[in-house]
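Quick one: the structure is below, and I'll ask about it shortly.
Only one protein chain is missing from this complex, and each of the others stays in its spot.
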Amino acid sequence: MANDPLLKVEDLHVYYGSSHVLHGLSLEAGTEPLSLVGRNGMGKSTLCQAIMGLVPAARGEVRLGGERLNGRRAYRVARAGVGYVPQGRRVYRSLSVEEHLKLVGKPGGEWTIERIYDTFPRLAERRKNGGGALSGGEQQMLAISRALLLNPRLLVMDEPTEGLAPVIVDHVVEVLREIGRSGVGLLLVEQNLSVATQVSDRIMVMMNGEIALETDAESLLNDRALRNRYLGVAAEA
Amino acid sequence: MRWILPLAVIALLLVYPFVVNSFWLVQIGGRTLGFGTIVLSLVFLTAYTGMLSLAQMSVAGVAGYATAYFTAPTSGVGLLLPWPLALILALGLATVAGLLIGLVAVRTRGIYTLMITLAVAMAFYFLTLQNYDLFNGYTGFNNVQPPVILGLDLGANLPFYYMSVVLAAACYFGVRHVVRTPFGLALQGLRDEPDRLRALGYNVPLLRVLAFGLAGFIAGIGGILNIWLNASISPGSVALNPVIDVLMAGVLGGIGHPIGAYIGAFVFTVVDNFAIDFIARERFNTLIGLIFLAIVLFSPDGLTGLVHRAWTRGTGWARRNDGDARETDDIGK
Amino acid sequence: QDGETITIGGLATLEGPFAAPGEDGLRGVELAIHEFGGEIAGHPIEFITASSDGNPDVALESARRLVEQDGADIMVGPLSGSEGIRIAQYAKEQPGTTFLNGGSAAIETTLVDPAENFFRFNTEGAQWTAPLGEYVVNERGWDNIVIVSEDYSFPYAQIFGFMATYCEAGGTVADKYFTPVGNNDYSSVIAQLPLEAGEIDGMYVVLGGSDAVNFLSQYAQMGGQLPIVGGTNVTDQTVLTTQGPARELLPGILSSGPVSDNDDLEAWEEFKQLYRDYYGDEGLPSPSLFASNYYTNTKAALLALQEVEGDLSDNHAAFNEALANLEFTSPTGTVSLNENRQATAAIYINEVVEQEGGSLALEPLERIESVDQYLGLDRETYMELGLPSRENPSCPS
Amino acid sequence: MIETLADINWRLFAIVTLNGLTLASLYFIVASGFSLIFGLMRVVNMAHGSLYLLGAYVGFEVSEATGSWILGILAAGVVVAAAGAALQVSILSWMQGQDLRQALATIGVSIVAADLMLAQWGGSAYQIALPEAVSTFVPVPVAGRYAMARLMLIGFALVIGVALWLILNRTRIGMLIRAGVDDRRMLEAMGVNVPLVFVGVFAIGAGLAGMAGVIGGSVLSVSPGEDARYLLSSLIVVIVGGMGSIPGAAIGALLVAMAETYGLAYTPTYGIVYTFAIMVAVLAVRPQGLLGRAA
């Protein structure tokens, strides 16, 4: 078991009704961060949700450190050590910031509520605000914090910097790099290439429900043709 | 191919009177059409505006009471008017009742609308029960007969049936038409995202109230058919049971499509009448409840959904997680 | 057995709070058919049933089902007042079927524009209470009472009958309290009632089922001790079979009605025996008013059928004729019909007593023979009284 | 003469007010369970009345058999909580988040339940014997004296209300529940066993209904048909007070019960219509109920 990769996705197929969204996707990730990029509607969020057990997989497998995850309910996936930042924030509107953090926070872990407040001072200022009474960016910080407080083995983040001000983005990048160094796995879905490349060296490009390209940050940044091909050109309908 | 089914339905409706006895003609057929039209008003509201009104039976009751009040005064209560005027008044009052309920419910959504309209329905019930000047209290009105036009007695079985078919069809196609007009599309926008609709320049409360008014008009037609079928109306006609019956029929048939209203009304009427034959005479309500429960459990979109899925897929109806139910359904267990 | 089958359709309330009386009513029908061996003059009798929930629309639907779908020749039912009015109206649409009342006791059914083929061999709500008014004045010496009643037509009729003789005998009514149907907390009404006899001699309570239980126990809880007489429903089986402390409040209550559990009339003893033999533990300890009424009506039909040897030709002409002229001994004595095809029969003044074994029963105090539809008045005088309502009648002090 | 008249009126007013308060307490106890389930799980439990009725019958049987009212109410609470949990697990959990479908399913359940209870307990009225200790009167100013049993109701309501409020607003369970309502699946994704939490909530709400049944069956009585009555009163109380708010349910219960009792005392004919009129008036101004949070 010791040699099993942290996250292993194999031949994953997901359907919404009759539309086939993930076409036998496979990937592996260890403790070094992995970024996933790709155009709108290519299936990135679907992959994240499938890992979390929030959409059912028709075929294929998701394993965490050798343990099979799919077929489990989401809370058991989370308890197995996966932290999830969903796209669109999904904070609880009737819980205050403080309650959000208390809800998931447990004493003794790497991430504590104090550390969250240090990392995002804005949240400390708004600790009594309800989740619905936060600005978009504040919600995003809260969604990230909520996942961090679980002290997971693997973090699945779906566009965590959407709606964040550039300074905060810089800050989040710092945090993510640190997480990467601390041995926690990271699967980062990003539209912001600069964030993706700063956080991880390994980058995968998703296209039409499959991994179309695996490359490193350097080549993606420097190879304009490559970028255009995978991220800029309209895919055939 | 697309035309086969509608043609078959029309043919069936036309020959139906000649193959069944008077009970199936009037009490099953006539009731399906009249009651189904009331259910249609509910389905229209729910499917296209996202507002679930339990007060549709009460609105139908307003039309029924008005018809009785103006065509069949009883023990000093009522005012005899020529029937065309009486009917116009009845439909007008039903529409107004719909609009008023819309006003009360205008700021609520979904399940909240359900509860509020249920309470409105009960208020109306108690009003009819306690008021003797307009509703003749507990006794209500008896002997409310349809008019005789040019020697044609609309109360006789056959004319009554065909009249019901024509009115029900008019309501059904009316709804199908309206939901594809700009007004109908706006209603659907209202169902999905009222804030966005407002930001596009629509008057959201007005739309809601208008939708209720239109539903009230439809329910009014159903209510008039219903009172002519029973020839009487009393608080019992607008009590909790009939109010819930409308919802049950809607759900049985499928609350997502107008045709579900009539399918539901038909199945509901048949089950209601014949359940007693399938089980000891004391426990038939258990059977009705279980059938209903089974439909809710296994087919969220009612019989229409069941048939539709069988039709399009040819495979099992137990396949879940598809179509619209996906978003809210519990996935992955 | 060569004759054509004759179908009897039984219509009663088999759902909701009145399911128990409804079931007992149908037992009455079954019992009568059983008594005749299930056939009349070679015609086997078939018995079919349908249910309503006390709502006239539903009663009509079920009646149509029995008549038009199942081909009932004879209908017995329904149970409650406004259903009865509706069914009598429906009878006019179905001249080929003969309708007998079940338990329903609304005045209008046989008074206002009665149907030719609708027969009621049981007495109605006003008849049931007419002797009681006189009784409390003469035997109890009351002359000033208050009335607590539910607010709908059946209680109106019961007050109507009661007051017809009560006021005549010199009594006055200080106040009437009507409580809406569906109310169960009577404390606000009770707060306005005297707790002990004084200026007010007693209270006439016209509530049914659990409402009666609620009222009586809440009145007792508040310390009320005014003597109580009840409408017929205050002492019907649903109340007498109440479980719990409220039972203790019932013995001693006076009421009146068409039956009395402990009547020693031979016909009643026989009926009780028949009922117990046939149903054993399945039935109630003693047949209810509804069993008795349904039984009486069914028995009338069967007797008339016997008379015409099952001849139902010509829209039941002979049969209906025989029914109209029928006079026979019902469990409560002789019954005959008047020109409205409404029964004239005996009424009992009853008192609730506790039996050995703890069950409650109605003990007859007095039996009043031949109470007719017009409550002993002549037709004109009676008709002048008008139909009962909240205000009608009134006899202020 | 005039003096005594004035006296009578004040006494009446005091008694009616007390009656209103005690009825409000009963309504509150029933509605708090409903509000809990609705407000927090978005399940409109149309079978709430059936749970009330079941509780009353169970309470009757147990207290009759053991002679102990306390045992009766405890048994009712436990049995009905179990029934509620079973309902959640076997039916509602399959359609979590689909509020309409759940409402419909519970309507189906209530129809079946009403029929089965009718088969078991028949149509007669049942009354549960209160302990001797409370079957007394206590002197009350102006009103004269008042039944202890009814005053006890107020105490019950207070205890239950405060306990619920504390649980919801001061404990982690309350937080879990509220979060689960906002976004159940995201709560699950945070590692919370949401189905279990929901079963627990449903059991508590149902248990409250069951105990309310015993209380209602002692102070008033129970018989078939009460299920619909208490379902309706719960609906109105919760609509008026605001969904999911315990103080809201208290205020709603007060308003509704007061309207009903004053209405019955002073204008009997339309008293019952007033409760609905209040509701409509409240909703016209505050659609989310008096203390409800905007939808």
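Letters are used for the chains, namely A, B, C and D, taken in the order the chains are written, and counting of residues starts over at 1 for each.
Here, a contact is a pair of C-beta atoms (placed from the backbone, for glycine too) under 8 Å apart; a residue touches a chain by one contact, two chains touch by 3 or more.
Note that contacts and distances are computed from a predicted model.
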Out of "Amino acid/amide ABC transporter ATP-binding protein 1, HAAT family", "Cytochrome c oxidase subunit IVB", "Permease protein" or "NADH-quinone oxidoreductase subunit C", what name does the UniProt record list for the absent chain?
-> "Amino acid/amide ABC transporter ATP-binding protein 1, HAAT family"
Among the chains included here, which ones are touched by the excluded chain in the whole complex?
-> A, B
Where A:Leu54, A:Ala80, A:Leu148 or A:Ile168 are the choices, the one touching the absent chain is A:Ile168
Quick one: which of A:Arg122, A:Arg153 or A:Arg202 touches the chain that's been left out?
-> A:Arg122
Listed residues B:Pro6, B:Gly76, B:Gly151 or B:Gly201, member touching the removed chain | B:Gly201
Per the touch rule stated above, subunit B touches the missing chain via residues 177-178, 180-186, 188-189, 191-193, 195-204, 207, 210, 324, 327
Where does subunit A touch the missing chain, residue by residue?
-> 16, 19, 37-42, 45, 87-88, 122, 126, 129, 133-138, 140-141, 159, 162-171, 191-193, 227, 231-234, 237
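As a working rule, only the chains that are shown with their structure count from here on.
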Between A-D and B-D, the pair with more C-beta contacts | B-D
Measuring from the mean C-alpha position of subunit A to the mean C-alpha position of subunit B, what distance in angstrom results?
-> 48
Can you give the whole-Å distance between the Cα centres of subunit A and subunit D?
-> 45
Any idea how many Å lie between the Cα centroids of subunit C and subunit D?
-> 36
Do you know which subunit D residues sit against two or more other chains?
-> 115, 269, 272
Residue list for subunit C, restricted to those that touch at least two other chains = 15, 19, 151, 180, 182
Give every residue of subunit C touching subunit B within the complex, in rising order.
-> 14-15, 19, 23, 26, 49-51, 53-58, 60-62, 64-65, 67-69, 82, 85-86, 89, 108, 151-153, 180-182, 387, 389-390
Within the complex, subunit D is touched by subunit C residues 15-21, 151, 177-180, 182-185, 187-189, 191-192, 209-210, 213-214, 217-218, 221-223, 237-239, 241-246
Subunit D - residues contacting subunit C, complex | 11-12, 15-16, 19, 22-23, 60, 64, 115, 118, 122-130, 137, 145, 147, 149-150, 217, 220-226, 229, 260-262, 264-265, 268-269, 271-272
